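One structure is given below, represented as structure tokens, and several questions about it will come after.
Here we show just some of the chains, and they stay where they sit in the whole.
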């Protein structure tokens, strides 16, 4: 797996540069960019992991939390710069429903087929439910309902307020998890982490992370520039590109590792990747993008379309109903995948 | 009770035939048809139960699941054939809120007055919550929200997709419950079933089931043809006839047995009848009706009216909040009945 990704990077990056300079077909380049980003994000994941082990659990947790969705953040920033607000909001939606239903669902299905009733930390599950409800249900529904009666300017101001409150609470959540209540709710995954050895040395990890991030930034900018042509050619809307393409490309490496963890009966880690990543997108990536958008010509209020909002809220409710008891089975995984399929079909027709 | 039903069938079926041939008053016939169907469905229930015991728990569970809502399915098919889509959707709604709030509520009230804190299987309760949220909250809300922006044709295609996904998941739920995870979550009701003896021989049960189904089909067709006159005479809308009349007639026999079980402190069985039946209606009867409707001139998309959808979703949420801890009391039953009463008053005024 790692070798394949290495090859993909070795071939993908030069071709990406060459192709964009030589004006190759946009459709072809779109595919090359996607594949290259997936391979690069696998490297970023491994580098972050190594660094986290060197840094110890606290700073390591912080690193994981910050760099976990770096690829998506980078792609979104270039989409913001290009004024494609619809793509950004759609990719946030796709990332949240994809992590919750597709990744967690597949993990539950795979883990549940191998083991009858895989368990995971019930305290984490409850802690995460509260965060999902705060971020997706409260902080996303609220501006939506109020914006009906507000002017565009007031809606943006309200969005900025909410974004700041969310980031502050996200930082508080990190303090809670890594400082004041670390180990209080028996984090088995933390304990496991103590035994692990870093794959790369500190220096190598920093260099890889730095180089891969630069490369991702370059390729992401090129990728965003192909969206218009790709949309026209395949008849895809901004919404579909965001919810499906960007969400899958931005999270592919993460997705793979969650399912592998579930297969190894490390359901705790799988759940942490899937649900933790959704929370990060909702509570950190989304509000940060709102604030960053103020630097560009088109500021982005935190107003999703109704289908996006409903898809996210329903995903949260189904995930909580399934995961709140701290154990799962193959059927619960299948239920989540069925819900994802229904949403996918819906967004395709939209 | 059984004798009374026997008499009702003995008298009701011939009178139904005679009355429909001799063109008696539609209002009178409407009442006779309703009473006859209730009596016949009691026989179908007993025949299914006997067959299920003969067939063993797996095939038996399948039989119960398939024939449990046969009467409602038959009435709905004739309503579909007559183009009364509004009645069909309303009767699905009435069936779901009636089973959840009226039947479960009455069972909790009756059981809770006799016994201080009647308990039931908490694993089943959680499993059922997931299914209710998937079917009612995800699969019913989704097409509703998307249909706002879709054409009629696209809405129907989306409905067909969702219907197929739901039926596949329903079959998976049966495999989960009857094959891969049977007994894993201590189904006390299953264990109890082993001790029971079948009331009727296999042959007798099959014959009764066959004859009763035929009779129900005949009377149902006649019943549907009286709806227009009945509606005009009493000033009832399609909605009210569906939510109240069809739902009560189609489920009366089942309702009675749930409450009797609760009275005997077999709360597990009562909950299984009430909540299990709602899940069946939502995940099996509703999507099957969507597919069957394609054979008739007016296809039926899975789009409920807003009050119907809200009533179902609120019923699901209240039921889950009340039942998720695996025990109940008279006050929780009363709360559910109060919610049913509020909805009943609402639909009456609509």
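A and B label the chains in the order they appear, each numbered from 1.
FYI, a contact is a pair of C-beta atoms (placed from the backbone, for glycine too) under 8 Å apart; a residue touches a chain by one contact, two chains touch by 3 or more.
Values in this document were obtained by computation on a predicted structure and should not be read as measured data.
Undergrad: For this file, with 2 copies placed, note down how many copies the whole complex has.
TA: Whole-complex copy count, per this file: 3.
FYI, only the chains that are shown with their structure count from here on.
Undergrad: Let me have the rounded angstrom distance from the C-alpha centre of subunit A over to the C-alpha centre of subunit B, please.
TA: 41
Undergrad: Quick check: in the complex, which residue numbers of subunit B touch subunit A?
TA: Residues of subunit B touching subunit A: 126, 129-131, 133-134, 137-139, 141-143, 145-146, 148-150, 154, 157-158, 161-162, 165-166, 168-169, 172-173, 176, 180-181, 184, 320.
Undergrad: Quick check: in the complex, which residue numbers of subunit A touch subunit B?
TA: 116-117, 306-307, 310-311, 314, 317-318, 321-322, 325, 329-332, 334-335, 338-339, 341-343, 345-346, 349-350
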